[in-house]
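Of the protein chains in this complex, one is absent; all others appear in place.
The chains carry the letters A, B and C, assigned in the order they are written, with residues numbered from 1 in each.
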Amino acid sequence: MTTTAPVAVKSRALDRALTGGLGGLLGGGFTGFVLRRVLGAVVTLFVLSAVIYAVFYVAPGDVAQITCGPRCSPAQVQQVSEQLKLDDPIYVRYLDFLRGVLVGQDYSTGTGVLHCDAPCLGLSYRTDQQVTELILNKVPVTGSLAIGAMVLWLILGVGTGVLSAWRRGRLTERVLTAVTLAGTATPVFVIGLLLMILVCGRLQWLPFPQYVPFTDDPQQWAWNLLLPWVSLALIEAAKYARLTRSSMLETLAEDHVRTFRAYGIRERSIVGRHALRGALAPVVALSANDFGSMFGGALLTETLFGLPGLGRELVQAVRVVDLPVVVGMVLVTGFFVVLANAVADVLYAVADRRVVLS
Amino acid sequence: MSEALLASEIPGAGATAAPAPASGARQFWRRLHTQRAALVAAAVVALLVLVALAAPLFTALEGQDPTSYHPGLVDSARGGVPVGPLGGISSEHWLGVEPQTGRDLFARLVYGARVSLGVALAATLLQIAIGVTVGLACGLGGRRLDQSLSRATDVMVALPLMVLALALLAVVPGGFPRPVLVALVIGFVGWGGVAKVVRARAISLKSLDHVAAARLSGWGGVRIARRELLPALAAPVITYAALLVPGNITVEAALSFLGVGVKPPTASWGQMLTSADVWYQAAPQYLLLPAAALFVTVLALTVLGDGVRTALDPRAASRLRIGTGRKREDGA
Amino acid sequence: MSLVRVEDLSVGFGAVRAVDSVSFTLAPGAALGLVGESGSGKSTVAAALLGLHRDTGARVTGSVRVGGVDVAAAGDDELRRLRGGVAAMVFQDPLSALDPYFAVGDQIAEVYRAHSGASRRAARARAVDVLGRVGIPDAARRARSRPHEFSGGMRQRALIAMALACEPDLLIADEPTTALDVTVQAQILDLLHALREETGMGLLLVTHDVGVAAESVDDVLVMRDGRVVERGGVAQVLGAPRDAYTRELLSAVPRVDGVRGGPSGSGDVEGAVGDVVVEAEGLRRVFGRGRRAFAAVDGVSLTVRAGETLGVVGESGSGKTTLGRMLVGLLEPTSGKLRHGGAEKSGKGVVPGVQMVFQDPVSSLNPRRSVGESIADPLRARGDRDEDAIRARVRDLMARVGLDPAHYGRYPHEFSGGQRQRVGIARALAANPRLIVCDEPVSALDVTTQAQVTALLAELQRELGLALVFVAHDLAVVRQVSDRVAVMRNGRIVEQGTVDEVYGSPQDPYTRQLLAAVPALDPAVAAERRAARAAGAHAVREDGGAAGKELAAA
Partner (left out) sequence: AGPEDKSEAGGDGKPRKGGTLTVLNSAPQSDFDPARLYTSGGGNVPSLVFRTLTTRNREDGAAGAEVVPDLAEGLGKPSENATVWTYTLKKGLKFEDGTPVTTKDIKYGIERSFAAELSGGAPFLRDWLIGGDKYQGPYKDKKGLDSVETPDDRTIVFRLNKPVGDFDYVATQTSFAPVPKAKDKGTKYEEHPVSTGPYKVVKNTSDGERLQLERNPHWSAATDAERKAYPDRIDVRSGLNSSVINQRLSASQGSDAAAVTTDTNLGPAELAKVSGDKKLAAQVGTGHFGYTNYLAFNPKVKPFDDPKVRQAVAHAVDRTSVVNAAGGSSLAEPATTFLPNQKSFGHTKFDHFPAGASGNPEKARELLKAAGHKDGLTITLTHSNAKNFETGPEVATALQDALKKAGFTVKLQGLEDNDYEDRVHDAKDEPGLFLAHWGADWPSGGPFLSPIFDGRQIVNDGYNFNSSFHNDKSVNAEIDSINKLTDHDEAAKRWGALDKKIGAKALNVPLFHPVYKRLYGKDVKNVVISDWTGVLDVSQVAVK
């Protein structure tokens, strides 16, 4: 009984935040925004898949031969080719793919039939696994990597940016600039490897990273991912630091900052509150992009640290021209890019109410 | 009385002897000149470009070339580490030699500057050009244009470089100059971030009255973008551009491994870095040299970019209004 | 001991000597008016009191002591305590002086907390309280709005509220009522007066409005070109000015009751009035959605013809700016019809040949472009290519609005508030538009410059058949320039008619109320009137939150 009251209060507050806060301030209408975004995402994914099909149509690499193995005889290659329906014209294969996505598909396992439910992205040429399943297994890995790295690079980058805007022209700023830039100037595989050798090999502070699912053991999860996060964050931080700083200096030149100076507000809070708020828009936009693209782009990190994520799978799939897997992976990336950008737009409109969601 | 006022107020209106106002560009240069760090950075960038352009001259001075093997200078039994102290530094090989091959590192570094700087700078310019255009179009255009361009950006961001490289391999004729191809590929792939940053800024800038005023003046979107928004966008864009360069240098190396990049034995910093990572212990200078070169480049570009950014802002340059409100010890 | 002691203060910006050897003192509880020509250095002096020129590249000499603190020598902490704590400032450009990303109430609360160390909650409550006291209706809700949701006058009041929140010993108010209609203005001035009496707050009031000065201050300092040209008690300076400039200033003050030396002189005279330039029918604009939906303009119909000036006056927040923006096409009406030159406006976007002078001179000028370039914009957009001709035209325009043409290459931040406003006017005039919507175009101008600008407008109107929509809170100015007047309140036009009709025999009670609130030039009369209002003001102070309603009902 006693617990119901706070819950009710909370939910009402939430309700207000959502209807009054979000719905009200977004002007254009939140549901409309969501609908448009969903539609946009569908179109984006559609285009993406078509592009990949087109690319693989022109790209080198004899799929049947690669799948069958180098020593396969022409007759066998032909069999594999039929098995994978590689002889159909590319548009027929694409339509087949779309059908799979919409209504599902049946595949023969040799001894039986494997039903692949919609949305079915097909089976991997290489491992015969369902691509949807494969991807669902990998998303948590890459997701963990991306989220952690983003949190870290935002803290590191924005923190550094704020500090260097506040202490602009001073020694603190120079040192910070040099340090963050050193991170940028070193490719991730170098930073990652060196960190791993130092921290895991020499000092033995951390284990050599091995993916542990969050649901198994959150502490081990974080512990193992710490190094990949740090490596990625070190690379990205400078970008955010510099961007934050330069946007903040812009804001500092504006009139309203003078108001707060004239009221004796500390420079620290002028910079860290008022200037920062104005500078966040590009930072949020960029992190959305980077976060989304990390789903396809963290391959170097994943490869280096042996994390079984999407990026690594993608590299392998591209190498063996495993088209269904490649398409699936790219669609996931696309999905996250669109999603992250949508979230960024909402955040952005909440932060700056002059902006109406488009 | 108003007529009288007019006359009395502004003696010789329009024909004053006041000094002609300096043009925007001139003021910009004047403001840039006051920043020592930016000038030093500009000198460093110029030096780097010079090194890249005059690479043959520098290597001739040393008497080496970037492709000759010196099997005698590496210890074959130990995996090919350079013999001699500090990675084989000698009067012939100023910076030592490359492990395994014994190629001269100074020559490779100097020649590598050509590829890396050329490709990375060209690609960055392209990324900025496309990104800014798309971002501005998103920010200023209607909802529909914004939607379609934003989704197109998403497609570009989501397409893995590797997949695109594959397509290009297939469609670009073998004779196409590789560095140009690399710059084009990187340029056309990596503009998503710029576009997003520009769009975000443009959206909040366009709510300002001076943009409304420009619209009332009758300007179209392009002109508004160029005159009202672009100058304000210069800060984040320039900042971002300086940081795109190191990324592009690394991407060049990645593309080279996919076969779209520059052909061996041509050296590039990115490729040196990628093959040097494992040598961090056995031949540290092999890793440190390209890393240091890259660092100096980024640092110089960043400092220069910051200088340009500051000089572009008439408010910040004179420190009027942007002042810290803090007491300055130096009494400046 | 005096609260403020300024001795031999000079401030230079590069080659510009903005303030030249100014000295004055101000005792606790006293009020000093700083009047004078636009660009004469008033704001610069005000800023110097808080040490705002520190580290900005300006050269400051002389000594400034505020509340016993030597501003030039004070350490960072000391200065911080001074700012806001001892002396609070109301900035001249209220529309850009608030952080667009934070709720107005939060900004006030932040400032209050910085000096009182109050809890977050208490600070919020305080913010709502002071917002109510400056007459923001429904302050508790409005405190959560962001600045762009406020009208110009509301933003200005928010700034005043911010200053009052800190309960300073000294209030530096730089043109604090430029965006306020006369009733609200009177209320604010009464509030300041009451605070002086109650708390002994000192007031430094920078204003170009002699009437406001007459109502609120004891002593006056008249400035011109950075120097003090006359000083003395308010009655003496306004009543028997010694300096030639002061006399000129006073003679230029427009009056609601005096003869209409109407610069356009049109109104009643010739039928220069031509075709309909713009016609609105049932124009409505709603902000927000759902429960928060609110009609800023609610069914406005009006017509403006070529060569005619429509004055729009009304309560602060009554929808004047919103209406103006709709007329030029910067804002889409929620419903209603809009016809330009007889043709129904189709689609979105601006209408060619239509200009606007924005209420906020700061954000309407691109900080990165020289003002000359900004003024030249419409010319270039029109297709002019001859650089020399463009420059010549820009210089001419600058001269005609009273700006030094040599300042072509200067940037907006190097100008005073009134100068920036004139840049906006010059830009609007540049391409000889058919219609200009002027949103408080002369609110920051001293009366002589104001006269010059209105004369210019009238002249162009005669020459080109320009149609004007003139939004202003200053009834005298509106009377002077307009042919017809519309009085707005709560998004509606409550009264519309020729100047003589509206001013001569106002029908609506609100119009009458407005006319009654016009500040008097004679300090004695002003004091009398204040006494008459005192009862109302009392009520306001007793329950701050209800102040708005109270006021509206009055």
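Simple rule for what comes next: a contact is a pair of C-beta atoms (placed from the backbone, for glycine too) under 8 Å apart; a residue touches a chain by one contact, two chains touch by 3 or more.
Note that the structure is a prediction, hence the values are computed from the model and not measured.
Visitor: Considering the entire complex, write down the shown chains that touch the omitted one.
Guide: A, B
Visitor: For the chain that's not shown, point to the residue among A:V179, A:I197, A:A222 or A:V343 touching it.
Guide: A:I197
Visitor: Out of A:L48, A:I66 or A:L252, which is the one that touches the chain we can't see?
Guide: With A:L48, A:I66 or A:L252 as choices, the missing chain is touched by A:I66.
Visitor: Consider the whole complex, including the chain that is not shown, and state which of B:G63, B:G142, B:G220 or B:P265 touches that chain.
Guide: If we include the chain that is not displayed, B:P265 is the one touching it.
Visitor: In terms of residues, what is the contact footprint of the unshown chain on chain A?
Guide: 60-62, 65-77, 79-80, 82-83, 108-112, 114, 126-129, 134, 137, 193, 196-197, 200-201, 204, 207-208, 210, 303-306, 308, 312-313, 316, 319-321
Visitor: If you put the missing chain back, which residues of chain B would it touch?
Guide: 67-69, 71, 74-81, 99-102, 165-166, 169, 174, 256-260, 263-265, 274-275, 277-279, 281-283
The definition used in the following text is that only the chains that are shown with their structure count from here on.
Visitor: Between A-C and A-B, name the chain pair that shares the greater number of C-beta pairs in contact.
Guide: When A-B is set beside A-C, the one with more contacts is A-B.
Visitor: Measure off the straight-line distance from the CA centroid of chain B to the CA centroid of chain C, and report it in whole Å.
Guide: Using C-alpha averages as centres, the distance is 46 Å.
Visitor: Centre to centre, by mean C-alpha position, how many angstrom separate chain A and chain C?
Guide: 49
Visitor: Would you kindly tell me how far, in whole Å, the mean C-alpha position of chain B lies from that of chain A?
Guide: Using C-alpha averages as centres, the distance is 25 Å.
Visitor: Tell me, which residues of chain B touch at least two other chains?
Guide: Touching at least two other chains: 207, 232, 313, 315, 321-322, 324-326.
Visitor: Do you know which chain A residues sit against two or more other chains?
Guide: Residues 253, 255, 258, 261, 278, 352, 354 of chain A each touch two or more of the other chains.
Visitor: Note which residues of chain A are touching chain B in the complex, please.
Guide: Residues of chain A touching chain B: 36, 40-41, 43-44, 47-48, 51-52, 54-56, 58-61, 177-178, 181-182, 184-187, 189-190, 193-194, 197, 238-239, 242-243, 245-247, 249-250, 252-253, 255, 258, 261, 267, 278, 281-282, 284-286, 288-290, 292-293, 296-297, 299, 314-315, 318, 326, 329-330, 333-334, 337-338, 341, 344, 348, 352, 354-355, 358.
Visitor: Under the touch definition given earlier, write down the residues of chain C that touch chain B in their complex.
Guide: 13-14, 51-58, 74-76, 79, 148, 251-252, 263, 328, 330, 349-350, 352, 354-356, 358, 360, 363-370, 372-374, 377-378, 381-382, 392, 395-396, 398-400, 402, 404-411, 413-414, 424, 427, 431, 448, 451-452, 454-456
Visitor: Okay, in this complex, where on chain C does chain A touch?
Guide: Its residues touching chain A are 47, 50, 52, 79-85, 88-89, 91, 93, 96-102, 110-111, 114-115, 146, 148-149, 159, 162, 166, 288-292, 362, 367.
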